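Only a part of the assembly is drawn; its chains keep their places, and the rest are absent.
A and B are the chain letters, set down in written order, and residue numbers restart from 1 in every chain.
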Amino acid sequence: MELKELKQMVVEANKELPRRKLVKYSWGNVSAADRERGIIIIKPVGVPYENLTEENISVVTKDGKILGESWTPSVDLDIHRAIYENFPGVNAIVHTHSTYATILAQLRLPLVCFGTTHADYFAGDVPCVRELEEREILDRYEWNTGMTIVDYFKENHISPEDIPAALTPGHGPFTWGEDVWDAVHKSVVLEEISKMAVHMLCIDKNAQPLKRAVADRHYNRKHGADAAFTKDDYGHGMIQR
Amino acid sequence: MELKELKQMVVEANKELPRRKLVKYSWGNVSAADRERGIIIIKPVGVPYENLTEENISVVTKDGKILGESWTPSVDLDIHRAIYENFPGVNAIVHTHSTYATILAQLRLPLVCFGTTHADYFAGDVPCVRELEEREILDRYEWNTGMTIVDYFKENHISPEDIPAALTPGHGPFTWGEDVWDAVHKSVVLEEISKMAVHMLCIDKNAQPLKRAVADRHYNRKHGADAAFTKDDYGHGMIQR
């Protein structure tokens, strides 16, 4: 893919966030990693979504150095960088403060797999990762935030492809995917199933998860070798019924 | 009705789902059974609603065989087939993951008849049917899901015309009707009364159902021999006040 085209995709994916009502003002950012070129393309700080263009979208090296005359990247850049550096299969990341996913994050609760809508996309609960230590907050806060996500998956031997999302406590959700449309799609899904979970927990704090066999059935119907869906079916990261 | 016309109706009824905010992406499907021709028309897998046309809508035999060059049907086809095969008065089925009906399904709770809005459409509680056994999940999952709905109505001697909806536990709602507009209308109603029920249960887990005599009065005001409404009043499945 040409760099120009990738930049356009990142611009469009950022603009999708307010359209999908995942953000107010500029409370979110989408990035993409170009693994071959060793660069990251991310929303610049201080530019409203409606003004994003392929000219002002930020381009940085994988080490975070601003390239050429590129605009200053989002302050969240290092969270994205930590994830890209440790999850080689991830090509795009979305961060939002979407209402219901953030409510769970603020309650420091995982998003339990309560239903097949969840199981269609995630092979288990979406974790709420650990809180940062005092010293991790004071120094390299953003990088350390990204590493709490990375560490959770490594320590629990979970593939980031199987569960392409995490909640950071007191902060909000992150999702990722093979391209920006896939990652944005996951953010939309995460918000909707979080909304369901929040209302369930209002009624029953001990609500029970979906039966494992049904969860596996739904996840495998859509992913992996026996999937009933081909790649082409997905369109912009869509799962079709 | 000409086949072409029925196909157009199924296309339009599928497109109504996102308009009514019952689905995100493609989380739902509408089908119609043409009893005379022995066929089922249903949303094809992998086609966004906005791209549906009478050319790509799926046409299968009542046994589920794809006809001619028709596109591959929704993976949920066999749920629809089980219902059509066992409920001869049902000509259309709608499946969604609409937020509040799905919350109840994920809590494995029936939608109790709490008010006259419910009673205007359903002659009693909308059941949350039983969960599948392990073996029913592994083999013919979709067909078996449909049969849990069928079995519930048969075992409890309930007519599917009287209560044209069911919740499948951990999954979501199904509604049906005499045509696709009637079935979609029921899905819209089901979601709205589910929203009311969810909020009621947040306040009072022991909320009491509507008095039986009022429920009957409302249901019979709209259905059956003494109905104050004639068929023509309904328009597209609408109940008028």
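By our rule, a contact is a pair of C-beta atoms (placed from the backbone, for glycine too) under 8 Å apart; a residue touches a chain by one contact, two chains touch by 3 or more.
No experiment lies behind these values; they were computed from the predicted model shown.
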Quiz item: Given 2 shown copies, how many make up the whole thing?
Solution: 4
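The definition used in the following text is that only the chains that are shown with their structure count from here on.
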Practice problem: Rotation angle, chain A onto chain B: superpose the C-alpha atoms of these two copies and give the value as a multiple of 5 degrees. | Solution: 90
Quiz item: Which residues of chain B touch chain A in the complex?
Solution: 24-29, 43, 45-48, 74-76, 95, 97, 99-100, 102-103, 105-108, 131-132, 134, 137-138, 141, 170-172, 198, 201-202, 205
Self-check item: Interface residues, chain A side, partner chain B - complex
Solution: 114-117, 185, 188-189, 192, 195-196, 199-200, 202-204, 207-208, 210-211, 213-214, 217, 221, 228-230, 232-235, 238-241
